[in-house]
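Dropping a structure here in structure tokens format, bear with me for questions.
Yeah, one chain of the complex is gone here, protein chain that is, but the others are all in their spots.
Right after this comes chain A.
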Amino acid sequence: MIDFQLDVRSGVAPYVQLVQQVRHALRLGMLSVGDQLPTVKEVVASLAINPNTVLKAYRELEHEGLVTARQGVGTFVTRSLVDDSLPAHEPLRQELLQWFAKAYKAGLDAENIEALFRTTFRTALGAKR
């Protein structure tokens, strides 16, 4: 099951945020084929958002062929986005955790860590392109 979060300060349309979170979960194997997405009512109740936003997100995911809606039953995952890199995820995650622990030990606070991580992430990504 996926737990949606909403960041209204991000400037990203709320429905896009929901779509991205599902794709993210599909990519990381946290959602797999056959899994059910929360019902529109459940998302509305947990996030206090507009049901139209959830419907729009689910329609978009359906359009991309990632999920399918079964009338009266719910919305189910039909395709996974996991690729061959998945086995490498866990060791990389462990290394990243160690790095965070190290940064914390060195006296960086959460904001410092995030800033350092983000700028390095962008530079590294830019270099690769």
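The rule is short, and it goes like this: contacts are C-beta pairs under 8 Å (C-beta built on N, C-alpha and C of every residue); 3 or more make two chains touch, one makes a residue touch a chain; residues count from 1.
Everything below uses one rule, namely that contacts and distances are computed from a predicted model.
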- Hidden subunit of the complex - UniProt protein name among "ABC transporter ATP-binding protein", "Imidazolonepropionase", "Cytochrome bc1 complex cytochrome c subunit" or "Glycine cleavage system H protein": "ABC transporter ATP-binding protein"
- Query: Thinking of the whole complex, not just what is shown, which of A:47, A:69, A:82 or A:108 touches the missing chain?
  - Reply: A:47
- Note on the structure: Among A:9, A:70 or A:105, contact with the omitted chain is made only by A:9
- Task: Could you please point out the chain A residues that touch the chain left off the display?
- Result: 6, 8-15, 40-41, 44-45, 47-53, 56
